[in-house]
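All protein chains but one are shown in place.
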Amino acid sequence: MLERRSALESSGPPTGRREARPLVIGEVRGFALLQAGAFVGTVAALERAVRSALGVDLPKRMDAPRRANGVCAFKTGPEQFLLVGPEDARSASTEHAGLESSSSPVPLFAEDTRLCKVGPEQVRPAGAQGSWMDALREAVPSAMGSLTPLSHGRTRLFLEGTPAREVLSTGIAMDLHPEVFRCDGYALTGLEDTPVLLHRTGSQRYELYVLRTYAGWIWEWLTDAAQPFGYDVVEKTHVSLLAEADGRI
Amino acid sequence: MLRIHCPLCGERPYTEFRYGGDAGKHRPVHGAGGIEAWHDHLFLFENAKGPHREFWQHVQGCRQWLIAVRDTATNIVADVALARDARGLEPQGPGER
Amino acid sequence: MMRYSLPRLVGHALRDRPWPRAWRKATPRSHYDVVIVGGGGHGLATAYYLAANHGVRRVAVLERSYIGSGNVGRNTTLVRSNYMMNGSTQFFEFSLKLWEGLSQALNFNVMLSQRGQIVLGHSPAQMDGLARRGNTMLLNGIEAELLDRGQVQRLLPYLDYSPAARFPIAGGLLQRRAGTVRHDAVAWGYARAADSLGVDILEGCEVSGFLLDAGGVHGVQTSRGRILADRVALAVAGHSSQLAALAGLRLPIESHLLQAFVTEPIKPFVDHVISFGAELFYLSQSDKGGLVFGGHIDGFNSFTQRGQFPKAQGVAQCALALIPGMSRLKLLRHWAGIQDMTPDGGPFICRTPVRNLYFNGGWCYQGFKATPAVGWCLADTIARDEEHPLVRCYGLERFAQGGASLDEYGHGHWTYRH
Partner (left out) sequence: MSAGSHRVRAGGRIDRNEPRVFSLDGRRLTGYRGDTLASALLAAGVSVVGRSFKYHRPRGFVTAGVDEPNGLFTLGEGGRAEPNAQGTVVQLTDGLRAASQNAWPSVRFDWGAVNSWIAPVLQAGFYYKTFMGPTRRAWMFYERFIRRAAGLGAARHDPDPDRYDTHYLFTDVLVIGAGPAGLSAALAAGRSGARVLLIEQDGLLGGTLLSDPVTGQTEPWRARLEAELQSLPEVRILRHTTALGVYDGNTAILLTRRDHCAPDPGNGEALQILTSVRAKAVIHSTGATERPLVFPDNDRPGVMMASAVRTYLNRYAVACGRHAVVLTNNDSAYAAAFDLAPQIDRVTVVDVRRALHPALTAKAASLGVEVHAATAVTGVLGRTRVRGVTLTPIDGARSRSAPCDLLCVSGGWSPMVHLSSHGGIRPRYQADSAAFVPGGYAPGHFGAGALTGRFSLGEAVQTGWRAGLRAAAECGFERVSADPPAEPEGVAPWDTANHRIEPVWALGGARAGKAFVDFQNDVTVRDLAIAHQEGYESVEHLKRFTTLGMGTDQGKTSNINALAIMAGLRGIELPEAGTTTFRPPFVPARLGALAGRHVGQHFRPVRRSPLHAWHLGHGAQMIEAGPWLRPWYYRWAGETVERAYLEEMRRVREAVGLSDVSTLGKIDVQGPDAAEFLDRLYVNGFARLPVGKARYGVMLNDAGTILDDGTTTRLAETRYFMTTTTAGAAEVMSWLEFLVQTAWPELRVHVSSVTDEWAGIAVAGPKARAVLERALPGWDVSNEALPHMGCLEIEWDRMPVRLIRLSFSGELAYELYVPADYGTAFWEHLLSSGEPFGIRPYGLEALASLRIEKGHVAGAEVDPRLTLNDLGLGRMARPEKPFIGRELAARPLLDSPERPSLVGLECLEPGQRLRGGAILFAASDELKGHGRGYVTSVTWSPTLGKFIALGFYAGGLRHVGEEIVCAFPLYGERVRARITSPVFLDPKGERLHA
């Protein structure tokens, strides 16, 4: 299996570390992200489909996510949702296998060819390993809505520590007062002209889902803002969403 | 700083949005309407000094196109709705086109 | 008109003699040959050239506030003629030529300072664009020089040539005759000269309607009474739509705010007019010492005449991207003017569907530098009832026909992107 690389591999080294480091900044790795959208009029059907496939209720409002079975659902539009869950079992299990595992594709014919389109002669195996995403793919037919994988398109950063809120408020024009932006609250907003999903995952912990291609620049921008406070970098933390939810929220 | 209340995301500074211009006009039906209808739609403006229906897209939020009614003389935004739901904001009276 | 000169200035100072009013406090007559609505630079210049070039002296300029209270007093004072699109090149060169003789023509020092403008390019593609512009200028008899990075650095050593620059400087296009003009002096100079030729300047005179019949317009209703006129011209940038609506016209114009900025006065810091290439940003230093700069319009229709602060921040960021040393300079004021924006960034000087009603407007960013040529060409258009050759493509009908594009930078048909 090819090696996955973080968008942050090209960003500059952290600067200005001090002795007292009240802030931890890092990247969360090892998750998968799928955008699901209903068409006008098919939201209820999508909700049912998601509930039956994943056991998650889709949120009705854009303030706090719903979660179950390791999948966390954010509402991101009138009929659009962002589902965050564990990395695809196949990828995860093979991540440590190394490049030698590259082999010919298995010529399986899938039940649902809608997503796993193929060349004229070949078909990509779909739903083979029963990942949560595959379950959803099977549950949501194309007339009900759209499914768009975005696991690679977003980089997930976190800040944790007393100064986290102040660091964020240098670039995010939202009221982050703890009574207003409550624990487990989230918002779609802008960080320095780039769109982000900001999720408060603890009393002093925030996660940012940023566009991958801006991630390096945002990382440098955030660490620059954090410099006066002092911070440590935790890299490639594999955090299970559920554990985190149970432990911190 | 001008602030717009996104019906989905809440109040945000206008810098999170992309301006989309005059929303007071009805777009000609696709494939219908001749040069004149499209010319008037695209190039002629009431340019109201007062309540102005206009498009904004919440590009750094839900990416929804909104229709806001903003007074261009005061910058006070009276109403915002998703563009697709904005039928309730149709202009009444002399402003109607 | 009492002529202005140094000996007279000294004489007045020594003898403590009073100066006459620069322009009379006129009272409206019942009828004029031409009524010009709008006492800004354009309206006053039009009145002057009507009187000076065409002998039409029964002219009134109607200004609802005080003269020069609109955009002529709010802009960043640049004059230049580095235009590429056919339809603009010769018009703005004609304007610059008029600027070059204006102080003498008006006997009023408008302080034309031809310190040269450099438009910077930051990529090979931008340099190609500047080359096309410069070549077009030269082929139209307008001087231009294409500078490489080294030449720019010799001319403007204080720009950011460091590796930290987000958009490195590749070169620039220099027009040496470009520069700045003292903006208020333009309004006052034209007013004084027009007044001396008999033009009535009516301040505090707001137009509330047009006198219309089948034959077209024959006068205006104003806050100082009804004034009859054979011909009426509109030159009310920022309020074009509102005035034209009174005559039943809908225009291809939207009103937007353009902010301008000035720093505290300092000793000479920047000699040229400099335009950043990565974003719309332009800068010069006034004779009083303030750095004067501006950027793009705020981006949404507004008549509030006060800008949004994020725009000020964005402009300050451009300033520092251009000249890092400006960081310690202090912003003294920022203000906003209402600017007519059009779907192609180009203006209108034309007759209208209403007979005897003439329209000038839609100047986008270019109104100030166009002032003398607008006056000249609009006066000619009114006097002959036919568009002056330089402004034939500035008609209101050009969008219906798909006519000459005046879109200098390729921004498309959105008014708010020009």
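We just call them A, B and C in the order they show up, numbering each chain from 1.
Throughout what follows, a residue touches a chain if its C-beta (ideal position, glycine included) is under 8 Å from a C-beta of that chain, and two chains touch if they have at least 3 such contacts.
Fair warning: this is a prediction, and the values are worked out from it, not measured in the lab.
Considering the whole complex, the hidden chain is in touch with A, B, C. The chain omitted from view is touched by exactly one of C:Leu44, C:Val273 or C:Ala321, namely C:Ala321. Touching the chain that is not shown, out of C:Leu130, C:Leu202, C:Val217 or C:Ile338: C:Leu130 (per the contact rule at the top). Mapped onto chain A, the footprint of the missing chain covers residues 1-7, 9-10, 15-16, 18, 35, 37, 39-40, 80, 90-91, 94, 99, 101-105, 113-122, 124-125, 142-143, 145-154, 166, 169-177, 180, 192-194, 211-214, 216-218, 220-221, 224-228. Mapped onto chain C, the footprint of the missing chain covers residues 4-6, 8-10, 13-14, 16, 18-23, 25, 65-66, 68-69, 73, 86, 89, 100-101, 103-104, 107-109, 111-114, 122-125, 127-136, 138-141, 144-146, 157-158, 160, 162, 164-168, 182, 184-185, 188-189, 203, 263-269, 278, 285, 287-289, 304-306, 308-309, 312-313, 316-317, 319-321, 323-335, 343, 400-405, 407, 410-413.
What chain B contributes to its contact with the hidden chain is residues 1-3, 13, 18, 20, 27-28, 30-31, 33-35, 37-39, 41-42, 55, 57, 59, 63-65, 74-75, 82-84.
Going forward, only the chains that are shown with their structure count from here on.
Ranked by how close its mean Cα position lies to the mean of all protein Cα atoms, the top chain is B. With centres set at the average Cα position, the gap from chain A to chain C is 51 Å.
As a whole-number value, the distance joining the C-alpha centres of chain B and chain C reads 30 Å. Chain C contributes residues 239, 241-242, 245, 250-255, 299-304, 308-310, 343, 399-400, 413-416 to its touches with chain B in the complex.
Across the complex, chain B is touched by residues 40, 62, 76-78, 80, 173-174, 187-190, 193-196 of chain A.
For chain B in complex with chain C, the touching residues are 1-2, 13-15, 19, 21-22, 35-36, 39, 42-47, 49, 52, 54, 70, 72-75.
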